[in-house]
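Dropping a structure here in structure tokens format, bear with me for questions.
Note that one protein chain is taken out, while the other chains of the complex remain in position.
Let's look at subunit A:
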Amino acid sequence: MATKTKTRTAAIPHGLTREQLLEMYRLVRLTRSLEEKLEVLFKQSKVVGGLFRSLGQEGESVASAFALNRRDDGTGDMLSPLIRNLGSMLTIGSRPVEVVKQYMAKADSLARGKELNIHITDYQRGFIGQISPLGDLIPVMAGVALTFKQRGQDRVGMVYIGDGATSTGAFHEGVNFAAVQRLPLVVIVENNQWAYSTPSKFMTAAKQFIDKAPGYGVAGEQVDGNDMLAVYAASKRAVDRARAGEGVTLLEFMTYRRKGHAQHDAQTYVDPAEIEHWASTNDPIDRYVKTLVDNGWATAEELTAIGADIDRELDEAVAEAEQSPLPEPEEALTDVYGDGPVNAPWTRHTPPDPTLA
């Protein structure tokens, strides 16, 4: 039986096409489903170490990265994610199977079992892995953008930072350096209102993070982080400014962390009603779906079909990752230097020989 289709379709804003709108949907749904999968694997003790969720803020990751030139030949834009930017990673070109392998510490993960989370790098596809000390990637990404400028390349850097991590010296030094040099860099402050257990008001005395932009002499814009189209539009403006040689933009995405800091954090310091309020009235995916359907840009059936494809893809990804081997122990000694492994401890030689290491 034919379903009633809308006779009028609203014009799509920001120069986006219908295909792009559906692709953004696929990416945000993929992000949430992949994290849910990872949570199941975590509970089965198949994830090694900790697990962070970005529940409720997946929209801004996807929509911001969507504004970049995404290529896989080393000529596109570059981004550096944070723990809660799985969406950005998938958008720029990271694949679910490699994310699962990474969390399972497998030998054929991008970091070969040496690193965790989404601390992974592929310069060809345009992502550079962060490290745990917060803020460190701001100056690094300034250097990435500096190179784009030095070489006259039409490329832009995008770097994410939590509201808490804006307190670090590295953040300040990196933004200031990029600002002074007018580098093509977009700095995104994800204001999810919590840094672990610490609310934003204990992170800055400024009313909003965006108030800092004039202090650095850079452009600043605050956006509803759970409105994917608004995030896309602001990110696109910032990227265009960077490409036009107008320097750094500080973007502040207003969003909310609906899970604890990591899997072990029961979030006892948060009022459950507050979480529930965001879940029921301000979920980025719900809002995006409503926008798509209400404007006649997509049908519920299309979205359901995309969801089914994703579920299949993720089942395959997990099955493949489970098959992958763990690294050989001796691999601990490789990649310390570029010219061969470091010495094995002498007690691991047979017979043990203290002259060997």
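Quick notes on this one:
Note that contacts are C-beta pairs under 8 Å (C-beta built on N, C-alpha and C of every residue); 3 or more make two chains touch, one makes a residue touch a chain; residues count from 1.
Keep this in mind: contacts and distances are computed from a predicted model.
Chosen from "2-oxoisovalerate dehydrogenase E1 component beta subunit", "Iron hydrogenase small subunit", "NADH-quinone oxidoreductase subunit M" or "Allophanate hydrolase", the protein name that UniProt gives for the omitted chain reads "2-oxoisovalerate dehydrogenase E1 component beta subunit". Only one of A:114, A:149, A:243 or A:287 touches the absent chain when the whole complex is considered: A:114.
The residue touching the chain not shown here, chosen from A:251, A:270 or A:285, is A:270. Contact with the chain that does not appear here is found for just one residue of A:78, A:134 or A:185, A:134. Think of the hidden chain as still there; on subunit A it touches residues 48-49, 105-107, 111, 113-117, 119, 131-135, 164-165, 167-170, 193-204, 268-271, 274, 326-333, 336, 342-348, 352, 354, 357.
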